[in-house]
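The complex appears here minus one protein chain, its other protein chains still in place.
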Amino acid sequence: MGQIKLNKVSKSFGETEVIPPLDLTIEDGEFTVFVGPSGCGKSTLLRLIAGLEDITSGVIEIDGLDATNVPPAKRGLAMVFQSYALYPHMSVRKNIAFPMKMAGVPADEQARRITAAAEALNLTDYLDRRPGQLSGGQRQRVAIGRAIVREPAAFLFDEPLSNLDAALRVGMRLEISEMHKRLATTMIYVTHDQVEAMTMADKIVVLRAGVIEQVGTPLELYHTPCNEFVAGFIGSPQMNLLKGDEAARHGATTIGIRPEHTDVSQTEGTWKGVVGVAEHLGSDTFLHVHGVPGCDPMTVRVDGELPVRHGDTIYLTPQLDKLHKFDTQGLRID
Amino acid sequence: MATQHSRSAARLMMAPAVVLLLGWMLVPLTMTLYFSFKKYLPLRGGDLGWVGFDNYVRFVTSSAFWPSVLTTLTIVGGVLAITVILGILLAVLLNQPMWGQGVVRILVIAPFFVMPTVSALVWKNMFMDPNYGLLAYLWEFFGAEPVQWLSQASLTSIIMIVSWQWLPFATLILLTAIQSLDSEQLEAAEMDGAPSTKRFAFITLPHLGRAITVVILIQTIFLLSIFAEIFVTTGGAFGTKTLTYLIFQRVLESQNVGLGSAGGVYAIILANIVAIFLMRIVGKNLDA
Partner (left out) sequence: MARTVTQKRKIINTAAAWSVGLLIFFPILWTILTSFKTEAQAIADPPLFLGFDWTLENYAAVMERSNYGRFLWNSIVIAGGSTILGIIIAVPAAWSMAFVPSKRTKDILLWMLSTKMLPAVGVLYPIYLLFIRLGILDTKIGLVIVLMLINLPIIVWMLYTYFKEIPGEILEAARMDGATLKEEVLYVLTPMAIPGIASTLLLNVILAWNEAFWTLNLTAAKAAPLTAFIASYSSPEGLFYAKLSAASTMAIAPILILGWFSQKQLVSGLTFGAVK
């Protein structure tokens, strides 16, 4: 079981309020991702749930029980840190055994769980090494192993992949997702990378300046961002936002169109522009187009190959049914 | 960045150290202040009553006072200048590629392990003695008149002895700092066409700023209260009476506790002036 409920939870450091009171419910077995730019309070929120920071006001419930004043160790949560936080003076085996040792798990049970975790994480051959002798990816696995053996009510991940190189990151992302499917345990995952959020989450919580901007499934956020910030944050490359006359023509202060929702033609279209940079990836082509009123440059994605170069003139036409409209406060107009 | 629980635990764990040091500071300090307002001669009648600021006036107007402050500052300043400058040169030298670097480092550290009483005695007798000292032989060998080190050049001699003791410390800290300098910075400067002297002046030296601060801070703490070196060599004669030594004489040799305590208060004030000055610098450096 692992339902986590935040009720009017807030956090201040001295005079500065980093998280104004917020409500959030994370259902049992759900994979929830907190995403937002750096400094948005997502890590602080995770640490409040972990109990590593006191909350200033409000109530945290875990499985219906008030956990607000329960010390971290007693909350039944396991955390994987950004730096992995492995104990450098202990072997991998001892690292993984540490939480069980603290909890007084019998030795034979400890051994059984270590063997199982090591097998699942491909660490069997490394159990007697020190963390310093492992690669980044292996350390990451040890950190996860240390969390798994506790059989926690929920896993907390604090930007766990940000220290890995790009190729490893994709692999670990899949492994964590698979682990979630297998264990069906609640997971809360903090990241600033919206691709991780989109690919892994059951539910995404977008945060800015300590405030929840929107909560929803990845595709909900993609299709119906509730404001300009979420619209700009979710999706890669970023949504193009146009202000001024173009927006006024659609009865909005700002309109947004995703790069993949714009048709490109070399002869005619709504907007005329000049190609600045053309990125040819083979599978698709990204164009950075100058000269579109209210948005410079505009990014456009085209399937497959398109033979345009720097300096070519092209015409762009937005798919009107995929247009997002926002009012003066930046809120969505439907 | 922590919970209430760990904060209160922290306060509890800090308490013993804080309480002990507070006691160590306040109890004797209060007693010193108390004695400084009394005529107190343990061997000649003991407590002879309150005398107001008499002791303070007498201590500061005694002919020995200002010279002793000057001597203290000269020794501290002289030793700091010598150890920092030679320390930088030595650190640069030791950082060069060579054979047997480890052994040289051991040789250079060695004086730090020698207790002050020993080094003072050895220097006084075996090196600076005008008849049998090694330096006297050296001077005679070159046809010069041997120097009466500890009587004619007493302050210089003491600065030499103390510098010898502290040079290893300065060198090691500065060497560690030089070794931590990112070599890419130097390479970038070299690519930019800076000759080695300029690279030293504009990159290495500024990088050493923090290390030099540490050297000055730590050494000052210890140098302000050097005692054994003077006790053993000149006994405070020939213009080597530091403030510390002057007070020591008032308290233990003339057994005038009241006067000595007033002197102690002056010494504490002097130390505090230096401390405030140093703490400013170090406080700033601790943030970095």
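Letters A and B name the chains as they come in the text, with residue numbers starting at 1 for each one.
Everything below uses one rule, namely that contacts are C-beta pairs under 8 Å (C-beta built on N, C-alpha and C of every residue); 3 or more make two chains touch, one makes a residue touch a chain.
These numbers come from a predicted model, not from an experiment.
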Report summary line: Cross-chain touch to the chain not pictured, restricted to B:70, B:147, B:194 or B:275, is B:275
**Report entry** Candidate in contact with the missing chain, chosen from B:37, B:56, B:149 or B:164
**Finding:** B:164
Query raised in the report: Of the listed residues A:99, A:137 or A:273, which contacts the missing chain in the full complex?
Result: A:99
Requested in this report: Over the whole complex, note the residues of chain A touching the chain we left out.
Outcome: 50, 52, 71-74, 77-79, 81-83, 85-89, 98-99, 102-103, 146, 150
Requested in this report: By the contact definition given up top, give the residues of chain B that touch the hidden chain.
Outcome: 1-2, 6-7, 9-11, 13-14, 16-18, 20-21, 24-25, 27-29, 31-32, 35, 90, 93-94, 96-119, 121-127, 132, 134, 137, 141, 164, 167-169, 172-173, 176-177, 180, 183, 210-211, 214, 218, 220-221, 224-225, 227-228, 231-232, 243-245, 247-248, 251-252, 257, 260-261, 263-265, 267-268, 270-272, 274-275, 279, 282-283, 286-287
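One rule holds for everything that comes next: only the chains that are shown with their structure count from here on.
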Report summary line: Note: chain B sits from chain A at a C-alpha centroid distance in Å of 56
Query raised in the report: Along chain B, where are the residues that touch chain A in the complex?
Result: 1-5
Requested in this report: Give every residue of chain A touching chain B within the complex, in rising order.
Outcome: 51-54, 71
